[in-house]
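The complex appears here minus one protein chain, its other protein chains still in place.
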Amino acid sequence: MSPAPETQTPQQRERATTIFEKGAPGRRAFRAPPLDVPPVDGLVPSALRRAVPPRLPEASEPEIVRHYVNLSKRNFDLDSGFYPLGSCTMKHNPRLHERVAALPGHARLHPLQDPRRAQGALELMFNLQEALAEIAGLPHVSLQPSAGSHGELAGVLLTRAYHADRGEERTKVLTPDSAHGTNPATVTMAGYEVVKVKLDAAGGVDLDDLRAKTDESVACLMLTNPSTLGIFDPNVEEMARIVHGVGATLYYDGANLNAVMGYSRPGDMGFDIVHFNLHKTFTQPHGGGGPGAGPIAVSDRIEPYLPRPQVVRKAAWAPTGERGSSDEAANGRLVGGPPTFDLDDDRPKSIGKLRGFQGNYGVFVRTYAYIRSLGAEGLKDVSEVAVLNANYVLARLKAEVGDMLPLAFGERCMHEFVLSGAPMKKQLGIRTLDLAKRLLDHGMHPPTVYFPLVVEEALLVEPTETETRETLDAFVDAIAAIVQEAAEDPEIARNAPYGTPVRRLDEAGAAKRPRVRQVLTPAAPDGAG
Amino acid sequence: MSPAPETQTPQQRERATTIFEKGAPGRRAFRAPPLDVPPVDGLVPSALRRAVPPRLPEASEPEIVRHYVNLSKRNFDLDSGFYPLGSCTMKHNPRLHERVAALPGHARLHPLQDPRRAQGALELMFNLQEALAEIAGLPHVSLQPSAGSHGELAGVLLTRAYHADRGEERTKVLTPDSAHGTNPATVTMAGYEVVKVKLDAAGGVDLDDLRAKTDESVACLMLTNPSTLGIFDPNVEEMARIVHGVGATLYYDGANLNAVMGYSRPGDMGFDIVHFNLHKTFTQPHGGGGPGAGPIAVSDRIEPYLPRPQVVRKAAWAPTGERGSSDEAANGRLVGGPPTFDLDDDRPKSIGKLRGFQGNYGVFVRTYAYIRSLGAEGLKDVSEVAVLNANYVLARLKAEVGDMLPLAFGERCMHEFVLSGAPMKKQLGIRTLDLAKRLLDHGMHPPTVYFPLVVEEALLVEPTETETRETLDAFVDAIAAIVQEAAEDPEIARNAPYGTPVRRLDEAGAAKRPRVRQVLTPAAPDGAG
Amino acid sequence: MAGYTSVTAEDLAHMLEVIGAGSIEELFDVIPAGVRLGREIDLPAGEPEQAVYAELRRLAARNVSAEDEITFLGAGMYDHYVPSIIDMLMSRSEFLTPYTPYQPEVSQGGLQVMFEYQTAISELTGLPVSNASVYEGPSAVGAAAYLAKLANQRRRVLVSRGVHPHSRATLATLAIGYGTAIDEISLDDGVTDLAALHAALADDVSAIVIQQPNFLGAIEDVQALAAAAHEHGALVICSADPLTLGVLEAPGNQGVDVCVGEGQTLGNRLDFGGPSFGFFAATQKHIRAMPGRIAGETTDADGRRGFVLTLQTREQHIRREKATSNICTSQALNALGGVVYLSWLGRQGIVELGELMLQRTHYARETLDALDGVCKLHDRPVVREFGLRLDVGDRAAVTRVLDRCAQAGINAGFALGHEYEEYADGLLVAITELRSRADIDRLAEVLGAAVAAEQSASTVSGAAA
Partner (left out) sequence: MAGYTSVTAEDLAHMLEVIGAGSIEELFDVIPAGVRLGREIDLPAGEPEQAVYAELRRLAARNVSAEDEITFLGAGMYDHYVPSIIDMLMSRSEFLTPYTPYQPEVSQGGLQVMFEYQTAISELTGLPVSNASVYEGPSAVGAAAYLAKLANQRRRVLVSRGVHPHSRATLATLAIGYGTAIDEISLDDGVTDLAALHAALADDVSAIVIQQPNFLGAIEDVQALAAAAHEHGALVICSADPLTLGVLEAPGNQGVDVCVGEGQTLGNRLDFGGPSFGFFAATQKHIRAMPGRIAGETTDADGRRGFVLTLQTREQHIRREKATSNICTSQALNALGGVVYLSWLGRQGIVELGELMLQRTHYARETLDALDGVCKLHDRPVVREFGLRLDVGDRAAVTRVLDRCAQAGINAGFALGHEYEEYADGLLVAITELRSRADIDRLAEVLGAAVAAEQSASTVSGAAA
């Protein structure tokens, strides 16, 4: 049922070609500045000099622009439509954030600029640390981790350092079955053994199983709360008691923080370490898979081990130029008064560095702008509306297609919820995947599918707070229409999508014979032709 | 043959709704800064106060962004594909120009800023005047006109002022049949009678007809050279002689300047007045129909009448603060040395002002960046490649479909050419319009159709210099394929396009019962609900 | 190959062969020797992107922009905050790079934007018909007077001196073309002198032109002025600041036949004066005499809702010398900025913003009026701008006062003496939502000091003389 040749869209007509297949020998966009120094030969010994120049594209600027603009049009994006990708918090990305992040004072600031001449950046980072500490309910923050899973790794390494400092050798980390894949993967990379904890009938952690598996060999329990099922675990206090009882740490995967701001804080729940996904809760654009940032907040006992450097505020600076020269003269060019913020690298118990420099500052600028825009009231509103929207969609779907797509656990949800497509598969013969693909023809991005693994034919729906009721209704109507359509003719969904540039791709074949780069035609050593 | 319902694209499925039909009462994006002064009632007498607040949209920022982003996707644009719209010079728009135009020093500069504190802007305008004068071959430039037709109006009014100053009353302006519609329209607005001049067999101006119609009552001849037929009129010198012989002026419509830079200049051809279309030859993005700019260049005898103000360079500034205070103190805050450029409003014979302030400065910034990027060599290259590309497409089309779409005049062309779809219409039963619509399914914008009027079923093709040979070939292949397809089944083209968001719109109906605005539901005086 | 072209040696050889030409130069043989340049263009060589960027940055740095000082300069263009979604949308290729929507199937985006823009302008002005934009404010006044001439064939227009000097100058320039005489109506305590208008009105008057608020910031009694004009069958043309129409009555409800104006205040940058856009709205009866593009609603072959350029028989490309205007390329992109801004501001916002301007402007006016050597130019109600008199003497003295303020980082406003001999000592001060109370208090401090300094300086030199 693919569209008739003459009625295909231009995108469907045109074969995908890469930038390496475009252009022609000798074409170019870049023009080099003139050589303004006396040229010298053989600055690189020929043994070290590259023989064959890299075969990069040769294209004019108009070709490059058109190529990538057209590629962009083969993407679905959040600015164009509903994107209820569960666990990813696809909320509106304000353009103000792009504007302020692009200010040259932020965007062209070198990471090794003398702190006395980067006071604006350090002030911003310091203020952000304070704000995140208040939001997490934990006093100390490191902004360094580059994403959530990087934050997780930091958290487990902090746990290791904490125990090591107390002469303890622990070998296991507990993760519930509903945990995101990065949790167990992180545990392995950090050199611990993963111990899975079962879920109870309500979708929460099975306390008995937790008790049974918790002993002195356990270093940490990693928990997401609300969980990836969209359920807030009511037993969190008891879990904390159990885990802390054996001297282990409690790690909070902050990917779902969007559900509870203003209501409950990880610190209040008894967690020792938290990571934030700034690209989720704090609306850093997702960029097709990053960049993000995964700052961590920790309790006092973990603080000594935080990565270095930390941004600190100090009373005053000792001028480097003794001999009573003026602050200005002593500290070099200063802007906006004497410096008060600094980078503290002198942290003897620190786990060290997780990456270069001070973290993804450009992401911090956006997050800071977001927190300043919303304020306390706005952040609470975020969670309230996120939960309201999720429950509204859930309630409507129950009424419309509850029999085919039942809620996996419980009655209500927090900011997201998981449906099971098992009945639909059995009775209508279409899988969750088919439903997802058909949604594409309705101009919407499908929810997360087949995660969490504990639910058969899972559909994880997270509407977020920035969507309107009309959009939520349109989503429910689309799902209902697809289920209805499938009842009449399941083939339509099974072969969907139709209007997209390409349709159902052969993923198995791609993995069997991986073609992960374009094979380029060999070139003459002189690089010509 | 419209796409089957289930295989339609999301765009085709979704009904167009306006921003006024979206949102809901009480929704908003803007938040007002807090009132920081003591509030006072009744500052506007109730008689003058608006009773019913304007019923503007009520929508959140995410709704607004998504609405307009999706609207943008219903446009075809130059960054996405070939756009050979004849007479419009749809060349690549470098993004560097957008970057530099957005620099706050340019973008947030107030037009009435004291010239001593706007030296950068005045220097840029002065340099641009000089550059355009050199390119036109005429010594004096006014940047003021807002677009080409505005420049035409300026030109004819200058002609009127010139003759009036010499006590002459003239009543007619000559325009060839191939002239763009703005030429005769301008003549009428300027209070002259339009006299049409015939074309000769070669598509040039018929010299005998010109001689016959040229007498003391003629104020001006408006000419486009190369003409809208893409033909350089070889008799331009003789025309100048004829027109100047009766004391009339010769006006050059610069829309086609892209064809001759570095080879011939309007001044060299004997023209007195020229307008530039900065949005054509100098690549200001077309913005869906503007903004543009239409600066004019004139000869010495026309100079006294140029609009005011003019940007001038002066030796030095008389400090406004006499009493020997420093330049700085005297002239207020100065940046980058003492001022040397000024706005000269003292022009007794000037025709006055054509618009507010100094013209479309933002366009000047882009044009200046373009001229600096290309330089003399680059500008000549522009015209050479523009003419090369046009002749290449012409030659290939002759070979492929010459019998169905013959060239209207001559053998070769300058930067553009006109084909006639008459044979195709007669033999295949599809019109130029059908060909154009079917091209949309090939992902290309059609050439200009049904202009110039002197050619039956006209197709005016202007590839521009920034297109690659591959793109030109793809265009020719598409035309050939459509003609071929029509030979087998003309219905396909007659019903085209298919892949576009909408298909063949009812223009007649739109004009019969014009609906030029959304009718909004009446609102309570308090503006609520 | 330089700049943005892409013809390689191979391309060139192949293309010339297909064309059947020996060289590119040969393609230019048609140009007679007598009109050839015969040398290279005399301009500097092209430069790489980084160098051009550096040069344009150097020039930008030589300007003192609204980012570099606290500015109260208005007089026709105003430093309002431009929300970031506007840059983002205006810079999208799909809006930035197409041309006039001649092919509606692939131009629905631009066409619907025009339709929405027209709806917003109609709503703001209270007039049923709006076009899709004209160049800018002052030339829109000239275009409106041309519409009046086409409508009633009369050849005299009365213009209030409260109309922006650039609008009056532009009208005068264009009117010479279409043969309309211009007479000015004086002001009385800041607003158009109704008596003078009555006296000047006669049955040969094609139209009157007024501005709301007028150039001195005062709110005109449009109703009364319109009524007077209509008695003589003259059309009423009003140039309005659209951003004040959340708090000021819609001109269309006050008898205005044609409402035009400068659109810069609607989400467009200052850009040293352009590009922005002009709006043009009128009563139903003038729909077929409007200048410029107009988008209209219709349906497609499958019955889908769609939009097209309509009533094109008014336009130059169809009607040529009989067209209602010569305008072709206009300001579509800037008008997009305008309608996005109005959507962002929204129904409540345009009232709230108007109210904020009213309050702060009132506060500023009273605060400055209280300074020694400074007093109000008039006592009329104002929205966001007002006139002052500085007791320092001539226009040069006012300029020196402004220079002193500039050195303190304050741009105190526009010296009225540039345009009005009768207000040689006048200063026009504008307040937007970007000027806080603190900014206003700082202005008072700096202006007060500057006036005092100028006064003492002149008495000194006076004594010396």
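Think of it as A, B and C in the order they're written, each chain with its own count starting at 1.
Everything below uses one rule, namely that a residue touches a chain if its C-beta (ideal position, glycine included) is under 8 Å from a C-beta of that chain, and two chains touch if they have at least 3 such contacts.
In this text the structure is predicted, and so the values were computed from the model without any measurement.
Visitor: Could you tell which one of A:C88, A:V197 or A:M424 touches the chain left off the display?
Guide: Considering the complete complex, A:C88 is the one touching the chain left out.
Visitor: Write down which of A:F232, A:F276, A:F409 or A:F475 is the residue touching the left-out chain.
Guide: The missing chain is touched by A:F232.
Visitor: Given that one chain is not shown, which residue among A:F82, A:Y368 or A:F475 touches it?
Guide: Going through A:F82, A:Y368 or A:F475 one by one, A:Y368 is the residue touching the chain not shown.
Visitor: For chain B, enumerate the residues touching the unshown chain of the complex.
Guide: 23-28, 30-33, 59-63, 69, 94-96, 98-99
Visitor: Provide the residue numbers of chain C that touch the chain removed from this figure.
Guide: Output for chain C: 49-50, 53, 81, 83-84, 88, 91-93, 433-434.
The criterion applied here is as follows: only the chains that are shown with their structure count from here on.
Visitor: Using mean C-alpha positions as chain centres, tell me how far chain A is from chain C in Å, no decimals.
Guide: Their C-alpha centroids are separated by 45 Å.
Visitor: Among all residues of chain A, which ones touch two or more of the remaining chains?
Guide: 24, 27, 60-63, 69, 94-95
Visitor: Show the residues in chain C shared as contacts by 2 or more other chains, in ascending order.
Guide: 1, 4-6, 11, 46, 49, 51, 83, 85, 87-88, 93
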